[in-house]
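The other protein chains are all here in position, but one chain of the complex has been omitted.
The block that comes next holds subunit A.
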Amino acid sequence: MVKEESPQINRRTTRLSSCTTPNSKASPEASKATNRSHSLSINDLNFRNEYITLDELINSFPGRRAKIIELINLLGPLNSPITPLFVYGSASTGKTNIILQIFKHLNRPFTYCSCITCYNPRVLFESILNQLFLHRKNESNGYLSSKRCEKPSDFVNLLREALTSLIDSLKGNVGKSGSKKSSSQVNGKMVYLIFDNLELVREWDKSSTILPLLFNLYNILKMPEVGIIFVSKSSPDTFQSDTGYAEPFPIYFPDYTEDDLRHIFMKNQANPKLYSSFLDLVLRPFCRITRRVDELSTAFLPLFKKYCEPIGDLGTVPSEDMKRKLFSHIQPFISLTLNETFSVPSQPFVKASANKDRRKSIKKMFGVSESLDVIDFHMSTSAKYLLISAFLASRNPATLDASLFDSTGGSDIRKRKRKSSERSKDQKETKELELLMKGPGTFPLERLLAIFQCITSVAEYSPVDEELQNGGLGLEGPDSGLMSDILLQLSSLCSANFITKGGSCPLEGSTRYRSTVSEDMALKVARSLKFPLSKYLFRR
């Protein structure tokens, strides 16, 4: 429904497909045909039959007119050489989309590689070469790349070979067609290499060699017919290297302003009047938090539904009176939504396609509190106990374990509490600060297992009976046959990132663990087990 959102979603799906299979979306039969015939021509290096005019291009990106014209100027007239460009700006400002659309407009050959999908040098190299050699992975070639290429030196040799032959055929193409232009034919004899999401390369193992290589690629190739465009979320000054590199030409995409955002959200609305009155209410407060289109659009979608609830017919033009009524209706929801993280996960690796459960559990791990009181994922009882004991081991000082879990059970805690309050206020504050700074503590496996045994044995009896069972608790653990299960549970909790494995302690040499769950989450788990967690939690 929101226009800017639809290209967003489109972009996610078409980013790769738009370059490897240029027309898979537009005309399925045509792409099937090319798939079947296996013979790709150089004209497949652009968007075939998808020419758009400059006006269409500018109109589809509100607030980006100046940037589009700047980019087109930099790309220049046909067959003009270009220095490497570096396009940067924060997430969801339309960098990739605009560049790809400009190439659609100019109809020039290019290759596109995103460093998200090409996650290591070899995949990146082979993806570029596949596109240049007009090679497509399919059943008949066993989904293999055209060339196997791991080393940068092989890559540069193969790249040069591929580019030379491609440029030669492009020149032939120009000569054949003469002056007459058909829409399916690529323009010019320049080939552009686009590298998207370059900031991710910094995290790669070999980033110290790959980054200078990519930045110096233009100078190494020494081919004026090649244009290189980098797209990155972070600015050029964050790409450091020892001896530097040939600096590319920087182009900056600023975040959208509030007015731009209004234009973006007003695009393709069924009822512009209604939506405009909705935006009057929500846009300003939300812009104080974030101006990212993707986050805003996910926040606005449910809000607008809420806004429309009182109206039966969505086509009506709201009167002033109606607007006031709708305003009082939506008002409480705005402040509620403002204080919620929109459901778009901030980490790029969490795909929107992930199922709901997973996303929620991830949300929890990031310490997001949910209004619901139930945990919405399944976990065995022993895993829950393990989670709680890990939480306790991380939060409580190890010296207090004996007094918390010994024969007297949790009754001692009150005395402890009073004792701590007797301390001077300063000391308490520094302690508190330390906890804030240091976060949950680490603990060895033995301590976790000891606490686990203590709390499971307590739980076998109802809390009322606890006083009667003095003495016998420490001895009666779960039988040792369960132990292997427990270790298995522990490792699965580790892999689910509820517990992290830290480095080994330099003195003891054993691996240390740390619980990463938030207190809300631990309390929720405890509630589901009817376990009195707060009783065992040491508060300073």
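The rule is simple: a residue touches a chain if its C-beta (ideal position, glycine included) is under 8 Å from a C-beta of that chain, and two chains touch if they have at least 3 such contacts; residues count from 1.
Convention: contacts and distances are computed from a predicted model.
K.L.:
Match the chain absent from this complex view to the correct UniProt protein name in "Ubiquitin-like domain-containing protein", "Origin of replication complex subunit 4", "Target of rapamycin complex 2 subunit MAPKAP1 isoform X1" or "39S ribosomal protein L13, mitochondrial".
P.N.:
Missing chain, per its UniProt entry: "Origin of replication complex subunit 4".
K.L.:
Tell me which residue among A:172, A:224, A:272 or A:332 touches the hidden chain in the full complex.
P.N.:
A:224
K.L.:
For the full complex, which residue in A:153, A:380, A:427 or A:510 touches the chain that was left out?
P.N.:
Per the contact definition at the top, the residue touching the missing chain is A:153.
K.L.:
Of the residues A:246, A:317, A:398 or A:488, I need the one that contacts the missing chain.
P.N.:
Only one listed residue reaches the unshown chain, and that is A:246.
K.L.:
So one chain is hidden, and I want to know which residue out of A:74, A:123 or A:529 touches that hidden chain in the complete assembly.
P.N.:
Per the contact definition at the top, the residue touching the missing chain is A:74.
K.L.:
Which of these, A:123, A:289 or A:400, touches the one chain of the complex that we don't see?
P.N.:
If we include the chain that is not displayed, A:289 is the one touching it.
K.L.:
Since one chain isn't shown, list which residues of subunit A touch it in the complete complex.
P.N.:
Counting over the whole complex, subunit A touches the hidden chain at residues 70, 73-74, 76-83, 88, 90-91, 151-153, 156-157, 179, 209, 212-213, 216, 219-220, 224, 233-238, 243-247, 249-252, 254-255, 287-292, 338-341, 346, 365-369, 433, 436-440, 500-502, 514, 516.
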